[in-house]
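Right, I'll just put the structure down here and ask away after.
The complex is shown incomplete by one protein chain, all other protein chains being positioned as in the whole.
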Amino acid sequence: MSNSLDSYLVLSGLLFAIGTFGFLARRNAISMLMSIELMINAVNLTVLAFGAFVAPLRVHAAVIALLVIAVAAAEATVGLAIVIAIFRNKKTPLVDEYDSMRD
Amino acid sequence: MTFLIPLIPLLPLAGFAITGLLGREMGKQSHKVAVWAVVASWLVAMLVAFGALSHTLGFDAAGAGIKLWDWIPATGFHADMGFFVDPLTACLLIVVTTIGMLVHIYSIGYMAHDEGKWRFFAYLNLFMFSMLMLILADNFLLVFAGWELVGLCSYLLIGFWFPRRSAAEAAKKAFLVNRVGDMGFALGIMAIWTQLGTLNMQAVFAKFAGVPHEWQIAIALLILCGAIGKSAQFPLHVWLPDAMEGPTPVSALIHAATMVNAGVYLIARCNPIFGTVPEVMVIVAAIGIFTAIMAASIAFTQTDIKRVLAYSTLSQLGYMFASLGVGAWTAAIFHLMSHGFFKGLLFLGSGSVIHAVDGEQDMRKMGGLARKIPITYVTMLIGSVAIAGVPPLAGFFSKDEILGGAFKNGFLWVWAIGFVVAGMTAFYMFRLMGMTFWGQSRVDPEKEHPTHESPPTMTRPLILLAIPAIFLGLLIGFPPESGLLHQWLAPVFEATITASGRTEAAYSFFGIDGVLAIGTTALVAVAIVMAWRLFGVNMPALGLHAEPRPDRVRELSERQGLAELYRGSSHKWWFDDLNNLLFVVWGGKLAAAVFWFDRTVIDGTVNGIGTVTTGAGMRLRQVQTGRVQNYALGIALGLIAMAVGYILIAVR
Partner (left out) sequence: MPISDSIPLVGIRWDDVLFVVLAAALLGSALLVVTLRDIIRCGLALTASLASLAGIYALLGNPLVAATQVLVYIGAISVLILFAIMVTQTKNAPVRLAFQTQAWIAAVAAVAIAIVISITVLATTWPAGGQRLWTATTEVAHLLFSDYVLPFEVVSVLLTAAVVGGVYLARRESGPREEDRS
């Protein structure tokens, strides 16, 4: 099992689906951001799984994964800052009350 | 010296730019830049014309050109920004820049008290630039640009006093009627391009013989269409009399001496084109001579001094067209030049008269002005004698050459009508003189008192123009048909005349030419005497005196058989009413029908689409909740649908 690429990819897919669900279903903005983190990690897992089983990709996968982690960190920083900024304006962390786009 | 050529149009352009931008600030001095720009342009033009006519200064018999830059270097289409000067252009340069300069000087006095003086001079300079570009251009597209620009200037200047409704309407009329002709000219240029792949005039003329004959006819007819519009020939003549709503210097410059000659110039310039299509030449002659007699007949009865001159201009332009049509090319240009000078003189003189009687244009309210404005009187008398064709003034030689050319080239009917028109011209000109200057004063008493001679800036141009009106014929037209002008223009028209197969017999004073000349002169003399007897004369120096007899005029105009003619003439043969019926009444009905169609069918469709879209939008708006997650769900569902679809396709 641990020597099969398929099992890692399916695991990644399940993680991604859970993240999607969280992003679509949660009301809290921070919950949505956490779901995004889950999805990013699912993708990263895919990259590393391919790296571990396909010889030519091996080192490159590690580098890409590191870069993805760095970018995800940046994304989390900005995302949380935005959430805090909006929270300060709207006095609520609940996304369904952010509907300015409607107007 | 060809590098000087671009300066000729560029100086007025610079004058236009400066006057147009800064004129308002210059106030009373706003004419200075404009006038000096034109004077400088005149000096350069004289130098260039001298070179082109004497084949020195870098010009040869065929002329010389200068290419400034590639104007439109598109793939498959090419036009240069280039100028070309040959003897024909040089003749036009002399007329345009000389009269243009004198009119500018005259306008200093004429427009002195007008608030829009700076605007007037800016427009005049723009006109000079456009007109010079038109005659200097070496390709048809540049000619067309100049052609449209002079039309624009004409529009701006006719409507110069635009708060006056009639002026605005006249400007619009001139613009629209010209558009009809310009359309034809534009199509002609396109036809030339499709047939020859070049718009450079010299190249077109060199290759024109190779074009299929039906295309030759089409191109010639289309160019003729443009020429008719600009030169106000029948049936596009209706705009010119109305154009007299503009200030008088404009009438003199644009609507007598220069712009309206553009059509004559264009046909003369395109003589290699028209030389190949004798059929079209006959049409040119017919249109010209018909316009000549029709306009002359209308001039008989008009009472507005400027309108008489306007119809006279139409008539003389008709002469030129007839001359072109019968193949007497040089005679047409000769008449163009002499007419430019004496008609410019007459218009400026009429402006001086109007100035003197405080804006009155109706000749019935003039009379007896000879003693009050002597300089204007003498110069206008010279102009009238010149246009009437009394030897040895300018008009005699040029008119005689046209009639002689028509007779000797076998166009007897053109000669016959032209002969009659010569008499009519003399009659209506002396009718004008009699009603304006001789007899008892009929000026309104309250306008009577301040009647005064115009300032020197206005009278000096009159004197300067009177000189060529007297001597131009002797100078460049004598001896007939081998004078200076003929030597100048020989290289331009030689090939066409040779190709037409007409070998003109030498001028023989003791032969047919002399008979024709004496016959015409005799008719002119009779006509003048008739005018004197009806409308009076008072020239003590020559021992001539006759009182006007208005009762006799009235009786003649009411006599059986003449009354209808009189009515027709005074109603301008109902051309304006015909146009009104054709284009305003019937055209209006057509437009109303089109409007209805547009309203119900086209707008209905468009509005229907709009209504459907709005309705759909109102309903679809519900989907736009403004919540990110609803949108994201849509994205996710769409993604799933695409993935599933992809898998299904891949499995199969």
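Letters A and B mark the chains in the order given here, with residues in each chain numbered from 1 onward.
Note that in this section contacts are C-beta pairs under 8 Å (C-beta built on N, C-alpha and C of every residue); 3 or more make two chains touch, one makes a residue touch a chain.
Nothing here was measured: the structure is a model prediction, and the numbers come from that model.
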Residues from chain A at the interface with the omitted partner, ascending = 1-22, 24-31, 33-35, 37-38, 41, 45, 48-55, 58-63, 65-67, 69-78, 80-85, 87-88, 91-94, 96
Positions on chain B contacted by the hidden chain, ascending = 629-630, 633, 636-637, 639-640, 643-644, 647
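Rule of thumb we're sticking to: only the chains that are shown with their structure count from here on.
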Inquiry  = Measuring centre to centre with CA averages, how many angstrom lie between chain A and chain B?
reply    = 79
Ask   = Quick one: in the complex, what on chain A touches chain B?
value = 20, 23-25, 32, 95-96, 98-103
Ask   = Can you list the chain B residues touching chain A in their complex?
value = 624-629, 632-633, 636
